[in-house]
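For this view, one protein chain was removed and the others were kept in their places.
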Amino acid sequence: MIRQERMRIVKHQEIAHNVFEMRLNGQLVQEMKSPGQFVHIRVSDSYEPLLRRPISIASIDDESLEFTIIYRAEGRGTSLLAQKRMGEEVDVLGPLGNGFPIHEASPGETVILVGGGIGVPPLYELSRRLIEKGITPIHILGFQTKEVVFYENEFRTLGETHIVTVDGTQGRQGFVTTLLADIKPDFSTYYTCGPTAMLVAMENMYPDRKGFLSFEERMGCGIGACFACVCKTTEKTEVDYVKVCSDGPVFPAGVVHI
Amino acid sequence: MIRQERMRIVKHQEIAHNVFEMRLNGQLVQEMKSPGQFVHIRVSDSYEPLLRRPISIASIDDESLEFTIIYRAEGRGTSLLAQKRMGEEVDVLGPLGNGFPIHEASPGETVILVGGGIGVPPLYELSRRLIEKGITPIHILGFQTKEVVFYENEFRTLGETHIVTVDGTQGRQGFVTTLLADIKPDFSTYYTCGPTAMLVAMENMYPDRKGFLSFEERMGCGIGACFACVCKTTEKTEVDYVKVCSDGPVFPAGVVHI
Amino acid sequence: MNRLAIELPGLSLKNPIMPASGCFGFGKEYAKLYDLSTLGAIMIKATTLETRLGNPTPRVAETAAGMLNAIGLQNPGLEKVISEELKWLEHYDVPIIANVAGTLTEDYVEVAKHISKSKNVQALELNISCPNVKCGGITFGTDPAIAAELTAAVKKVSEVPVYVKLSPNVTDIAEIARAVEAAGADGITMINTLVGMRLDTRTGKPVIANGTGGLSGPAVKPVALRMVFEVAKQVSIPIIGMGGVATVDDVIDFMSAGASAVAVGTANFVDPFVCPNIIEQLPEKLDWLGLSHVSELIGRSHR
Partner (left out) sequence: MNRLAIELPGLSLKNPIMPASGCFGFGKEYAKLYDLSTLGAIMIKATTLETRLGNPTPRVAETAAGMLNAIGLQNPGLEKVISEELKWLEHYDVPIIANVAGTLTEDYVEVAKHISKSKNVQALELNISCPNVKCGGITFGTDPAIAAELTAAVKKVSEVPVYVKLSPNVTDIAEIARAVEAAGADGITMINTLVGMRLDTRTGKPVIANGTGGLSGPAVKPVALRMVFEVAKQVSIPIIGMGGVATVDDVIDFMSAGASAVAVGTANFVDPFVCPNIIEQLPEKLDWLGLSHVSELIGRSHR
């Protein structure tokens, strides 16, 4: 069920250049089902900025009723969010949307989790859930440059992890697809989240493979009511459009027209 | 000289119901000349609320480069200001306007300082300056009710002090003028700041006495450029209007048409 | 007696609060958050004759205390709206105001004729003010004669009262209001969005794919309030006011200016519970103002 709650900040730190990790505590965590879902955050009580900001759930801890988001302080809203201190409250609406399907891979199988920049966070909780099910994840994480790389160790502790940077300052130089072309991993399913260009590249690279992609679109309501986040679909599907916020943000490969 | 500075909050506490005392530190204090001047405060970096809030200077300490404001957290802006914590910075423009003239009273004389509600603060620094000059102040301070009375002791340490509350929950019941009618103080000059109704009552009560009144008006720029805070004048003056922000907020009795 | 009840042509409102068209879809999403029957009414998303897929994305952009949108009237079309959306809404005890849009007069007439027959549709809202479609929409809303013509044509076929939604993008909104009143409109809803634009500072190109969009949210409240005040002075049919409403105080203001009921749009995105929250706060606000019934607020500014 979707809830709105003023959640308390129990941890907040810069983990890479302009990239922040925020841990929030509250009842809302009980509602979080699948990795890849997101929350819609109101960064201040002022009317400026006005709209909520969609941010993926990076990790969930049911026991402590805490969850983590990882975001880049970029524009007006996220910069304000970055100024919040521990102990302060944040207005959170969520969990929203449908996340990555775990059941689509079977125990024993190997899958690849491919993330780009601020698309990496949701893959962390996803990886943990897959491992719980006895599935082996390989992480391929792409970043612009060394300064903005985050969670490398966290992912390594979960399994095989490859870092790629566009400028080659850390890990392999190039894009996630460059690296995939090298290591040619053997896998059953791919899960990916990142810039649209990356999603396109993934679909083109593995046209016949089972894959799930998480999309980004500008949002209004975040719950499916305003038709702001609509994407056209391919002929592969009967519906002629989908809403990223409520039908997605995760869709099977080939559904969304990109 | 008028300056704009991000000043640091060195003290911030609620001293009466919804009434806050805030102490700020910065170079701007060096520019503060006369009691009754005010500062124009931007309560947040957001565009909402947009305008600065005019607040009187309640006390000045040149040595520590600190000054104090006392304000009522009422509407949107001052409520936000009330949430600021020690150590945070506040955008202050000032000092603005012309304060109460000290030289208008002579050493040895007795004067009355009559304040109403949030009009009381500027009288505190005024009283200290008058005393320095060997002038004896009598303080008549009016409030709505007990809960919102503040600085009583501070004023008592400076001299004779009378408290009046509209509902009689503290001190004499009634208005400042009610009390003045009782005690019939012998004085040379009156200085007053408070709601317009009170200023009118003072002018009517002491038509032939030398007096100085501090006015309030909605402001835009706060420095004399936008003509928002204009008041009509009486035939007693040659100018046909005055600006509260730059010609005032303090005017001699009889100048402003009220 | 219910201190919040308001009677308007075709509408018996439990309270004067309703979500504005396009900001609430057809209710399904918000029904997961609270009971829709608590609402005074629901203004559903614009319905057109045929299915519409709307404009390319991005369709929204944030502005100072506001937002721009260019959804482009995306909706499943008349048939599906009646057979699915309105049918589903029958589960709730809440009057529906059907927002009708189109390109030609015939479109409006056709949609109005059929949708006004739906059991729970108690009134129509003629959207002659959508700034986000190439033809139709706003073109009807900027010329008094054309607006009147369309109103009359729809009145002929509608089985429920017809409210006309005015565009603020005009020189004299009261003139349009008088024209549609004369043409038989039962009420007025106002305001729709102000045409605006946001540019990507780096590229210099519009953020919204459509180029321009409709401005809504707290930023427009002063303009909306002024227009409601002006129109209330010049027409005698009731007004449902909107434009930047986000708090119970905003509701008081719009009713004081002359609105008989108030719609909440953009604020639903900021706080999905804003409508029930305002409804809950209204009684204590009336106490604060020393009023016994919400209707006493209507037109206070003019007295």
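Annotations
We call the chains A, B and C, going by the order they appear; numbering starts again at 1 in every chain.
Here is the rule we use: a contact is a pair of C-beta atoms (placed from the backbone, for glycine too) under 8 Å apart; a residue touches a chain by one contact, two chains touch by 3 or more.
Only a predicted model underlies this, so the values are computations on that prediction, with no experimental measurement involved.
Considering the entire complex, the omitted chain makes contact with A, B, C.
From the set C:Glu7, C:Glu90, C:Asp249 or C:Glu280, the residue in touch with the chain omitted from the display is C:Asp249, counting the whole complex. Set against the missing chain, the residues B:Glu21, B:Glu48, B:Glu66 or B:Glu203 yield one that touches it, B:Glu48.
Although one chain is not shown, part of chain A still touches it, namely residues 47-48. Panel shows chain B; residues 1-2, 4, 42, 47-52, 77, 93, 217-232, 240-241, 246 of it touch the chain omitted from the view. Although one chain is not displayed, chain C still touches it through residues 63-66, 68, 142, 169-171, 194-199, 201-206, 212-213, 215, 217-223, 225-226, 229, 244, 249, 252-253, 256-257, 289, 297, 300-301.
The criterion applied here is as follows: only the chains that are shown with their structure count from here on.
If touching chains are joined by edges, the resulting network of the protein chains shown connects every chain directly with every other.
The pair of chains sharing the greatest count of C-beta contacts is A-C. Measuring from the averaged C-alpha position of chain B to that of chain C gives a distance of 47 Å.
Annotation: 54 Å between the Cα-based centres of chain A and chain B.
In terms of their C-alpha centroids, the spacing between chain A and chain C amounts to 36 Å.
Within chain A, the positions touching two or more other chains are listed as 47-49. Taken residue by residue, chain C touches two or more other chains at 64-65, 218, whereas all remaining positions touch fewer.
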